[in-house]
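Dropping a structure here in structure tokens format, bear with me for questions.
Left out: one protein chain. Kept in place: all the others.
First chain written, first letter: the chains are A, B and C, and each begins at residue 1.
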């Protein structure tokens, strides 16, 4: 339990990596790393697809990363209507880890350009929910 | 449209054989018969699996038929709780047509025996809904 | 044509209320099968994901599982025939290997029945029948199998006690299966005294819902011989269907889909019921096991009750059936069930079934049914001498 606090609308409550939400509370965006073979994962996971070990440790995603691509949504699925319009994106970090998320409203459409530096920042949402968004470093 | 009036809880509103419900309103339980090859169907259908014709006509299921098997439910899916307990059954008619439905509360558990004669009778349910049930002839 | 073999099997513990996500649940069965086969995800050339979609929030779980298990960029897809999904998955894996498209295929079954709320589950239960013609009357799986039990009793004199004896057997083996969800014994009295669910079936006539996953690694003859010290071969495959509407059925004392599938499987394997050393049958309800005895030819029609009365389906009997606890005690996580049955038979034929071992088992059978006899799969397995 606990994972239902992640995001505007949540669909999963139970996962072995629910601690991700606690780290967001504490201000950190975390991935997991396999203690056995060293593979780094974002999104974090409990199990390693490379060596099949389930012995993982947490590591912090620190920035900045570079904007790979993005889009601004004018329509949304149920439960997200009040956030419209918003922008989703993929950001790639120097170690090759990529992170999917939303771009902060503090950055205008005009400022956006592929390749620009961005950092992931944990944010509080209404209803005791948490997420992260990408801002200027 | 119209088929959502069939049964205690309905899951389908649109079908080409929605007229079935109108026949129930008028007091008749109807199946369909292929005009091309003569195959009789209950439940009624718009299309013939034998000869692939879609030219069907309605025919009335008249009784009595014989009770093939039955069971009394002590638990029910959502929406049927207030009907509990109730009994479902299969009845076979002399022409080989079988009909699935509920047994009328007018017949006690003790009276039930496999092979007994039963007739299907259209019934009105609350909320302008219709169904049929099996009674003594 | 070449042979097709099983080189690895795995399953999670079957539990009530698994506390992780479906991807983590699936990993448990998968990783056990990979360790068993001693291969790596990149050795798997295709994956087939089997479950019943109504229990998931996740749409199109095949893609998600392939990513989580390290099975990209290999093809993956989803197969469903409700409770027999992973046996149907095995049939398709066999086919793709025989067609030369792949040499090693993973058949992965799962269900987290607790993923949805109890109210949601109640709502879905009613929609497993024809939603136009039967669901509007208020139907449930137990009621349908109960109608079969009523017909069987009326035709053959089978009794409620006969059905209870099947539950007693299941529970005696569930007690010794560490992966079973129901680990307690059940006395005849306790089974007979349990509350009615849908007459004549009672609480103890019904299998236990569970969360669980299973995984079967299937390989071409050449790869199986190369990779596995003890491959288990698929000798015969049968599959058939029957109308979803009860009004379309020709009998209620057995399942025609099972009879037809059994015939195909026996013919293909070149064996008969008397050649089977150990069997897993789909005992979602006690009456389902009773009908399986007869549909599979272990007993003549109506004589299934003699088998259980004489303990012929216990270990040491003529034809041991569900000596891992079956769906009744091991549990029935829909999409994982067939895979778990196949795993049990594979372990039996390898001589690795531990306290559940049937000595010297050479030929095994899996009988896996989807819905109330809508889909029937029968598969026969053998080992090298």
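Simple rule for what comes next: a residue touches a chain if its C-beta (ideal position, glycine included) is under 8 Å from a C-beta of that chain, and two chains touch if they have at least 3 such contacts.
What you see is a predicted model, and the numbers here were worked out from it, not measured in a lab.
A.B. asks: The chain left out here touches which displayed chains?
C.D. replies: A, B, C
A.B. asks: Taking the full complex into account, find the residue in A:2, A:27, A:79 or A:105 that is in contact with the omitted chain.
C.D. replies: Considering the complete complex, A:79 is the one touching the chain left out.
A.B. asks: Considering the whole complex, which of C:57, C:190, C:230 or C:362 touches the chain not shown?
C.D. replies: C:57
A.B. asks: Using the document's contact rule, name the residues of subunit C that touch the chain not shown here.
C.D. replies: 1, 21, 23, 46, 52-54, 57-60, 62-64, 66-67, 71-82, 85, 88, 91-92, 94-101, 124, 127-128, 130-132, 237, 239-245, 248, 256-257, 260-261, 370-371, 374-375
A.B. asks: Name every residue on subunit B in touch with the hidden partner chain.
C.D. replies: Within subunit B, the residues touching the omitted chain are 11-12, 14-16, 45-47, 49-50, 52, 54.
A.B. asks: State which residues belonging to subunit A touch the missing partner chain.
C.D. replies: So the residues of subunit A touching the unseen chain are 3, 6-12, 15, 42-43, 68-80, 83, 86, 88-90, 97-102, 114, 131.
The working rule: only the chains that are shown with their structure count from here on.
A.B. asks: Which pairing of chains accounts for the highest number of C-beta contacts?
C.D. replies: Result: the chain pair B-C has the most contacts.
A.B. asks: From the C-alpha centre of subunit A to that of subunit C, how far is it in Å?
C.D. replies: Whole-Å distance between the two chain centres: 39.
A.B. asks: Can you give the whole-Å distance between the Cα centres of subunit A and subunit B?
C.D. replies: 54
A.B. asks: CA centre of subunit B versus CA centre of subunit C: separation in Å?
C.D. replies: 33
A.B. asks: Can you list the subunit A residues in contact with two or more other chains?
C.D. replies: Nothing qualifies.
A.B. asks: On subunit C, where are the residues touching two or more other chains?
C.D. replies: none
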